[in-house]
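Data first, discussion second: the structure below is written as structure tokens.
One protein chain is absent from this view; the other protein chains keep their places.
Our next item is chain A:
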Amino acid sequence: MQFEEIKSLIEKELSGSVLGEDLISTPKALLIDSSQIKSVCEFLHTHEKTYFDSLSCLTGLDNGEEANTMEVIYHMYSIPFDLHLTLRVALDRSKPTVDSVTDIWKTADWHEREAYDLLGIQFKGHPDLRRILLPDDWEGYPLRKDYVEQEKYHEVKVKY
């Protein structure tokens, strides 16, 4: 199955969910409406022709103040059909929130926690949205473009 076919399959089932495409990325990416990302994932996961049973990676991305968006990027793979696909959603940078896909792929659990930990993206419906790498009492989200590290952590100076 080709990229175009997958795209039209989604468009037929969930009209308006595909906002665009990015053919330069590897694998090729579809830009998805953030409010519909969960249904798109659900659809791709269960459809008999795609069956994307593996979420290879889930990444968060900050596009900076100028673009004023954050992104969540889903890399998925279909083991039976050997298909690759990337989905991307753009979120409002001041309040980045998106539905969690943990009920579709269990593996999303820690990936989403990482995106939350480093970028502060909220995943609605995540069963256990805590920091995963940094200590629980860390302040701020280090991968945001405008991040400034805290002065002290537990009474120890952070800067060199």
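We take it that a contact is a pair of C-beta atoms (placed from the backbone, for glycine too) under 8 Å apart; a residue touches a chain by one contact, two chains touch by 3 or more; residues count from 1.
Here is the rule we use: contacts and distances are computed from a predicted model.
The protein name that UniProt records for the chain not on display, among "Pyruvate dehydrogenase E1 component subunit alpha", "MinD superfamily P-loop ATPase, contains an inserted ferredoxin domain", "1,2-phenylacetyl-CoA epoxidase subunit A" or "NADH-quinone oxidoreductase subunit B", is "NADH-quinone oxidoreductase subunit B". When the whole complex is considered, the residue among A:12, A:130 or A:157 that touches the unshown chain is A:157.
Considering the complete assembly, chain A touches the hidden chain via residues 134-135, 138, 142, 147, 149, 153-154, 156-160.
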